[in-house]
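All remarks here apply to the structure that follows.
The complex appears here without one of its protein chains, the remainder shown in place.
A, B and C label the chains in the order they appear, each numbered from 1.
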Amino acid sequence: MTLDVLYFAWVRERIGVPREKVETSAATVMDLVEELRAREERYAVAFGDLKALRVAIDQELTEFDASLNGAREVAFFPPMTGG
Amino acid sequence: MTLDVLYFAWVRERIGVPREKVETSAATVMDLVEELRAREERYAVAFGDLKALRVAIDQELTEFDASLNGAREVAFFPPMTGG
Amino acid sequence: MRIVVQAEPFDFGAEANRFAAGHTDMGAIVTFTGIVRDLAQNPLDRMVIEYYPGMTEKALEKIATEAQERWFLGDVLVIHRHGDLRPGDMIMMVATAAPHRVDAFEAAEYLMDFLKSRAPFWKQEFTADGAEWVASKDEDEDALKRW
Partner (left out) sequence: MRIVVQAEPFDFGAEANRFAAGHTDMGAIVTFTGIVRDLAQNPLDRMVIEYYPGMTEKALEKIATEAQERWFLGDVLVIHRHGDLRPGDMIMMVATAAPHRVDAFEAAEYLMDFLKSRAPFWKQEFTADGAEWVASKDEDEDALKRW
């Protein structure tokens, strides 16, 4: 499948792009993270500490063990700091 | 001593005046209430249920057993309903 | 601290903007506004608020000072009307400014809880059934216990 993968805040800065298309057969978010980590150093750095990251599938907050079945858009970002 | 005695809300309506001078030797608020009750029916009615009344001496909330020593202004009114 | 007791209407938005302006060290502003309600089951013609000139202002200042001692606040505003009001009219407002939101919220709630039953104001409602003094509520007295 082809996913739109989005990055925000310092995750975006570390990876260097705000979004990209990713061709993957990852079953879960965690599988996708592993694939990206293996690609290049900048991904390994951005995904170094998953406790400092949040993930959303199709604009809904979820967990790293969530299934990507049917997913179109996955976003990675640090904890939110609104308000 | 001469006290300014003030009445508010339905206490004022029952007594019929918003304020009056009262010549008294009452030692406490309760003594003053007893004097007023003995005066006329309208006072007896207004002071019928002290649990429904509040009292202030010189613009500070106080209790019915408070001393009138040094007092200049005593006010009687129902529980407040501001806000 | 600014405490105002007045018969005239006030402009909530203008007061809120004036209060919020120039507090660059205060990150949080909370306002509370009370509005005269018009209930369908017994339409209100008007409300009259009586107060105790002198004592009312002192009581509000005392409540606001206590809030400032209890929380880290940059500023406090209390405006309360007396006299004739109509449904939809604003009765009063409080505003608090604080570095952090929890202080601004708690202080505003504290001000409201004490203002409700410790500041000398008495409301009288006029409906088709006649005039009636608003009774104090046990829940308002109970609200003071949490502080």
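Heads up, the rule we're going with is that a contact is a pair of C-beta atoms (placed from the backbone, for glycine too) under 8 Å apart; a residue touches a chain by one contact, two chains touch by 3 or more.
Note that this is a predicted model, so its numbers are computed, not measured.
Shown chains touched by the missing chain in the whole complex: A, C. The omitted chain makes contact with just one of the residues C:H23, C:R46 or C:K62: C:H23. Seen across the whole complex, the unshown chain contacts subunit A at 6, 8-10, 12, 56, 59-61, 75, 77-83. For subunit C, the residues touching the absent chain in the complete assembly are 11-17, 20, 22-40, 87-88, 90, 99, 101-102, 104-105, 108-109, 112, 143.
Assume only the chains that are shown with their structure count from here on.
The centroid of the Cα atoms in subunit A and the matching centroid in subunit B are 72 Å apart. If you average the Cα atoms of subunit B and of subunit C, the two centres end up 26 Å apart. Taking each chain's centre as the average of its CA atoms, subunit A and subunit C sit 48 Å apart. With touch defined as above, subunit B holds no residue shared between interfaces to two or more other chains. Under the contact definition stated at the top, not a single residue of subunit C touches 2 or more other chains.
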